[in-house]
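Of the protein chains in this complex, all but one are displayed in their positions.
Moving on, here comes subunit A:
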Amino acid sequence: MSQAPPPLGTPVLRHEGREKVTGTARYAAEHTPPGCLYGWPVPATLARGRVDAIRAQEALALPGVHAVLTHDNAPRLKEPDDPVLAVLQNDRVPHRGWPVALVVADTPEGARAGAEALRITYETAGHDVLLGEDHPGLYIPETVNGGYPAVRERGDIERAFATAPVQIDATYTIGALHNHPMEPHATTAQWDEGGHLTVYDSSQGSTKVRDSLATAFGIRPQQITAVSEHVGGGFGSKGTPRPQAVLAAMAARHTGRPVKIALPRRQMPAVTGHRAPTVQHVRLGADLDGTLTAVGHEIITHTSTVKEFVEQAAVPARIMYGSATSRTAHRVVALDVPSPSWMRAPGEAPGMYALESAMDELASALGMDPVELRIRNDPANEPDSGRAFSSRGLAACLEKGAARFGWYDRDPRPAIREEGPLLLGTGVAAATYPVYIAPSSASAHAAPDGSYRIRVNATDIGTGARTVLAQIAADALGAPLENVRIDIGSSDLPDAPLAGGSSGTASWGWSVHKACTLLRRQTGERTGPVPADGLTVTADTQQETAEESPYARHAFGAHFAEVAVHSRTGEVRLRRMLGVFAAGRILNSRTARSQFIGGMTMGVGMALTEASTMDPVFGDFTESDLASYHVPACADVPEIEAHWIDEEDPHLNPMGSKGIGEIGIVGAAAAVGNAVRHATGIRLRSLPLTPDTLLPYLL
């Protein structure tokens, strides 16, 4: 039976794993065409104002420095589709870290020395960088990220809340968070004599990079090839092209040589996006049996003066729990700060921290088990829209997780489990993430020797996209996996959407499935052998994905965490964590497990170590590198287990899959925070839970 494809779900080994463990997988900055120069961006050192003058003589006199690009001499762009790409076009400084120059030299050392030798003077204007609940600039946007309405109301929440016998009214805050993928954003750009631009770009979707660069440079998309073959993580920050792509292409045009730019780590927080800080006001009103009667989730957040991006943190409260009344609302203020953007589960990750912490507070106030409280309020239909769920596995995840974790052994009273100087506790929280899908195209080619070649511009940012798409193709073709070759990661392949919104596998996979299904039908209908030059079928899912589903489609999950809090230092150590997810059909159990655990791990960082402070004087993120911004290290991450329930959902796509890249982080921080509260009796409402924040309550 070696000729049969492995059934979907098989733990197939990662396709490009061998290249990655031998160091032969090439990332964007690892392409060095002959004559390649190196660019070093120069960030603005003030938060608001304009560039007065840039004196470049000393820099240009340094050996090996080829050019200094500034707004005075950089190529003029057409209006880019994203204003963060409009670099070196005028003298305006909208935030600290905005690129004001680029030094190009024949070595990285030379470019960096040139950047240090630039003499830049600025005209400063007063800046405004602090988010506060009484900021006069707060306004209600039309929509928030994801295209959702900013405000939704159902029933009279004020009355319902005021008359509820049990009320929780609490405000939770999370500072800015940074994606910090291990591979810094990088681009190698080269123009050929015919005016064709090739960029090797570290991106989550090179079709989008091609189109954005075409708009910015006023050329046709066909004149650009954007390659993102291997990408060292993105977590949203590479979902849209970043300034280094434009700078590299500009510099390559200006110098007539290939130019490579890899952003220095410390420049990343200012120009590659961040999770915007949120202040979240949650009100829950419940009857004595735990039935919710009022759910209020109102948030404020910041955006930049460059563009409006509104973290949709109040949106998950529209989905999670039933209640007769609800108000979910967002307000935003444009500050002189870097532009926020996507970071793993934008909206859901911060929003569910607040909502799931509040649910834990409600369970405590009711004297009710927090698992039971959530199951009691599990709605039959999506509360906000009234639509039926295509599938909703929340209760199953909670029940299975509680059993596996040993949840019910717990004594619910806080601060009573001691182990020497340690206080131990356990916590639970729920997770949710919507099902997104975007149109994609793909081609499938059958060769006479029985091999197949699938082409689709998917991007593998570490998800295992290559592997799972090959599995989908083999399954649809009824062919053995080793006969299927998959090409991804270049804009010369059939257009495809980016790896984002946990939608990649569903979107790309659907087009691959469709092309392969059509090809299989064609080859099946033929009487003779496959012709010498093979058979090719191209398919796109424009029509299938345009139809809005009558169902509310979301993945769900539950996290369980155990922590130990040191009673004398305030240090919180995670002991173990267990997640159970309901995300449709899992297509590769090996890579899926890795993604779930990865999301949970990032959630542990959000809970315990990741903090970014906006310095009011300099107008900058203080923790801008990996020495100061503490992403979890190996010793911070003990046993983390991820499980799932088998979910059959016929309303998704031909594979029956929901996205899995983001749900792992959603609710993870709340589970840890709830465990800290159980361990210590202390309810902190601000992340991260660092020793200095806990210690005052422990002494």
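Methods note: a contact is a pair of C-beta atoms (placed from the backbone, for glycine too) under 8 Å apart; a residue touches a chain by one contact, two chains touch by 3 or more; residues count from 1.
Simple rule for what comes next: contacts and distances are computed from a predicted model.
Between the names "Protein translocase subunit SecD", "Septum site-determining protein MinD", "Ferrous iron transport protein A" or "Oxidoreductase", the one given in UniProt for the chain missing from this structure view is "Oxidoreductase". Within the whole complex, the absent chain has one touching residue among A:203, A:457 or A:591, and that is A:591.
For the chain missing from the display, the contacting residue among A:107, A:124, A:163 or A:385 is A:107, taking the whole complex into account.
Touch with the chain that is not drawn comes from one residue among A:94, A:184, A:258 or A:338, which is A:184.
Residue in contact with the omitted chain (choice from A:9, A:64 or A:480): A:64.
Here one chain is not drawn; of A:30, A:91, A:156 or A:492, the residue touching it is A:30. Take subunit A: the residues that touch the chain left off the picture are 13-14, 16-27, 29-30, 32, 56, 59-69, 73, 105, 107-110, 113-114, 179-184, 230-233, 235, 254-255, 262, 264-265, 461-464, 590-591, 593-595, 597-602, 625-627, 631-640.
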